[in-house]
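Shown here: the complex without one of its protein chains, the others still in place.
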Amino acid sequence: MARFLANRLALSIVTLFILSVIVFAATQLLPGDVGRNVLGPFADQKSVDLFNHQVGADRPLLVQYGDWIWKFLHGDMGRSLQYQVSVWSLLGPSLVNSLKLAAEAFVLVVPLSILGGVAAALRRGRLADRAITITGLSLTAVPEFVSAIFLIVAFGVFLTWLPVNAQWPQGTGLVGQMRYLLLPSLALVMVLFGYIARMARHGTIEALSADYTRTAYLNGLGTTTVIGRHVLRNALLPTIAVVATQTGYLIGGLLVIEKLFNYNGIGQRIYIAAQNKDVTMLQSGVLLVGVVYLVATFIADLLYSVLNPRIRFGSVE
Amino acid sequence: MTPEPTPLALELRDLDVVYRVRGQDRQVLRGLTLTVGSGESYGLVGESGCGKSTTALAAVQYLPSNGRVRSGSINVAGRDVVRLSRAELRKLRATEVSMVYQDPSQALNPSIKIGRQVAAVFRVRGIGRDEAEERTAAVLRHVQIADVGSVMNRYPHQLSGGMQQRIVIAMALAKDPALLILDEPTTGLDATVEAEVLDLIAQLQAELRTAVLFVSHNLGVIGKMCERVGVLYAGRLVEEGPVDVVLQNPRHPYTVGLIRCIPRGGVRKDHGRLDTIPGFLPPLGEELPGCVFVDRCGLAREICHTVEPPLYQLGEHHISRCHFHEEAPELPRVIPADLGQPLPLDRSSTALVRIEDLEKIYRQRGHTVHAVSGVSVSIWPGETVGLVGESGSGKTTFARALLGLVVPTAGTVEVDGRVVPPKLARRSREDVEALQIVFQNPDSALNRRHTVRRILRRALKKLAGLTGTAAAARLLDLVQSVRLAERYLTVRPNQLSGGLKQRVAIARAFAGEPRLVVCDEPTSALDVSVQAAILNLLVELQVERRLSYLFISHDLGVVRYLSDRIAVLYLGRLMELGPADVVFDGPHHPYTEALLSAVPTIDGGGRERIRLEGEIPSAANPPTGCVFHTRCPRKIGPICEQEEPPLVTVERDHMMRCHIPIEELRRLQQDKDAITA
Partner (left out) sequence: MSTIASPAAGSEARIARRETLRQLLRSPTFLTGAAIVGFWVFCAVFGFAIAPHDPQDQSFTPLLRPGGAHLLGTDNLGRDVFSRVLVGAGDILKVAPLATLLGIAGGTVIGLVTGYFRGLVDNVISRIVDAWLALPVIVIAVTALVALGASTITLIVVIGVVFMPIVSRTVRAAVLGERQLEYVQAARLRGERAPYAMFVEILPNVMGPIIVEATVRLGYAIFTVAGLTFLGFGVQPPSPDWALQISDGYSLLNDTAHQGNYWIVLFPGMAVASLVIGVNLIADGISRALER
């Protein structure tokens, strides 16, 4: 298992490196000159040059890249071109906010969708299965901002149960914050439900038709025991991976949801930085999203290998 | 008080089972009646698709969801399973009936330790944790698992196939069932491992007096394992009787045909062709008003089409469902035995293909695996060399290196005395054309999106350089030479049966003028009747074209039928190479001896079984000295562990790698034959 995880870790690091190159290259493509973008079209060339020199934008690209990544690894993300404050001082709190939102969405969606998927598999081909599958499929298909609009219209506008704006007032307690985050979380839940449920359903069906399940039944074990002990464990292993990869989607989805609910998360930051061509903020924000994703997949690998004896005890990569 | 008579372990009465396919019920089992007495072992044989597994699954009430018992009754240990409630059925399964099926690696839950999985069988009957654990250890010891403590703490994937199957058997017997159902329990295992597992089953059965329903397509296995046998065809029992009576004196044309198809008793291609059964099993659910076998029967007459033959009582317990059962033994041959004979070989000329010191090392995560180590074999024009050995012995790697599909680490391949490049892409068209292959599985060997015509046209273009009308004309020759009807040219492979597909694959290999064709288990995915037809075809093509074969198979009867010489591989090393008769009749290498004695044959009795002890060592870490010493029953001492014996010529054309001198081997092996005779 150590070998497997070391392997995965090494891969993640390589991936991260390639990722940083992609992000850096992409932000270099932003049109125009850094100083010009920040100071505006009317600033004179001298001050633009001076600005570029100050932020180091006049150095060779390789040096800029090296400098950026070196500092990033040491927790220094540089200064925001737009706000002229340290990037981390803005990104940090936003990241925390986003993680809160993501956490609430996950806490809701994971048990719900796994339950749905397993229930569908156990009633395969019957009405309940079709209902769960089609509902999941439809919810997943609808863009998150559209689901959010439906939720807002229903719960915010007509029923007025929940706040339409996600940003809680200063001094709101954790439970209060959760209330504010409920609508955006539900919108994310709607999108995620279908995937995870589908995966759980698929895994369960596979495990149900496996020979070892037949062995268990033919040994006189009852349905509950067979499902609980033999089916679920093998069925849900692949689901872990899906849950992890969905964090990637989740953070992307935040971009839209955070804007819609006017919530100060990392998505909102990236969005504003992109609009204002705040290169330092954008670079670090995007890379940070990548890091979060890679960390999540690594945790999933860890979990997977602990739960899967075929990896825990060698033999399978 | 008189003891209650023990009920029959299994009793099927007029059982009709249907599968629902595309909205229609299709009959699979047709009025099947059979009984297995308490303590009896009953074998059920038949070709693929005739309903064997369906019978087994029906008996435990575990038919696929689209399957249904339409009528008839199934009694297990005196209880009608069709009418049992869920709870009663569960109890029955927990105590009275067990089932073991083909792939043991699938039958065990990959994420539960062996100990817990086996203990569950006790736990479900309300036995406490500690006692369950003790009894688990006991049953595992019973199935001859060494080191029980450590095995109980392992996961299935950490054990070999043979071990896994023994554990499955331990689980099945743990409940001391009245009936044990075995559905092809050793298919897919190596012959040596199969022999071990069969011995174990036989021994346990004798000990525990458990009734056994043994399902297999292999008559040899049934002959060895069972007291009575039933022959199933298209869901009908066509013949039943004591096993030696049925095998020695079959009285149904289907049974007669089945037995004739099998190359056995040392028959060789120059003795004559194998007989076959023409035609095909009727499709699922076909209406069959008369005899189910009528389409394929050489004795069929008017009455067979319309009147269902009753079960004729032939002798005590011997029954046959044939109107003309007296004539069955004289069933006319489909294939005349005496077709063209292979020409005698001439080994004085240059070899067609010479493989020198071939070595292939795979590197995997820090390990090196010696798949093939220094193997040299030459093949002369018109010759067939059989290649045998357990799985993992390097047969396929050797063949692929010869063909250029894998690049050997060392060694050369010569054709006509000329060294050919190791990489396929570097070989000239003539060399590519000269060395061809027929794969094991025709399903995956043919592109399922291309029609037969397209497959063959492309081969003609690339291998023979033919296009246009020349190709069209040659195409017709080609399909005729593999006895494929022209109408099949327009279809795709998935519309053909296994045998027909294999003919297409053979035609493809023969599109050019191959000099040597590698046959990698070409018939092991086929039924015996189809196998016989394919073997006949290979012989015919050899007679016509005087080409050579490298024939790989685990079925020694088949290898013997086709081969002029035999090469025996073990852990990538050539252990023995010699003329087929010599290698088979001895004196032979101790490993060859063990391989041969592992094969159950219809002819019954015969050789004393030599058990191979222990597992096949890993090629990543082969034993020191003679690589076979960890399992060799004739090991002579420390020399075997320390010094690798060289491959030496022990008599004319016969090479061997063993420290025991040939005369000594001859004596030892004759003694043994004398004892068993």
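Residue numbering begins at 1 within each chain, and the chains themselves are lettered A and B in the order written.
Following the convention adopted for this analysis, a residue touches a chain if its C-beta (ideal position, glycine included) is under 8 Å from a C-beta of that chain, and two chains touch if they have at least 3 such contacts.
This structure is a prediction, so every number in the text was calculated from the model and none was measured.
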item: Chains in view touching the one left out; value: A, B
item: Identified contact with the non-displayed chain, of B:Ser73, B:Ser378, B:Ser481 or B:Ser497; value: B:Ser497
item: Touching the absent chain when the full complex is considered, from B:Leu387, B:Ala459 or B:Cys640; value: B:Ala459
item: Absent-chain contact - pick from A:Ala105, A:Ala216, A:Val286 or A:Ala300; value: A:Val286
item: Among B:Val530, B:Val599, B:Ala619 or B:Cys632, residue touching the chain not depicted; value: B:Val530
item: Chain B residues that touch the omitted chain in the full complex; value: 22, 47-49, 217, 280-283, 403, 405, 424, 429, 432, 436-437, 439-450, 458-459, 462-463, 491-492, 494-499, 505, 508, 511, 525-527, 530
item: Chain A residues touching the omitted chain (full complex); value: 11, 14-16, 18-19, 22-23, 26-27, 29-31, 133-134, 137-138, 140-147, 149-150, 152-153, 156-158, 160, 164-165, 245, 248-249, 251-253, 255-256, 259-260, 270-271, 274-275, 277, 282, 286, 289-290, 293-294
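Following the convention adopted for this analysis, only the chains that are shown with their structure count from here on.
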item: Centroid spacing, where centroids are CA-atom means, of chain A and chain B in whole angstrom; value: 51
item: Chain B-facing residues of chain A, complex; value: 3, 210-212, 214-222, 225, 229-230, 233-234, 237, 307-310, 313, 315-316
item: Chain A partner contacts - residues on chain B that touch it in the complex; value: 60, 62, 90-95, 97-99, 101, 103, 106-113, 120-121, 124-125, 154-155, 157-158, 168, 171, 175, 365
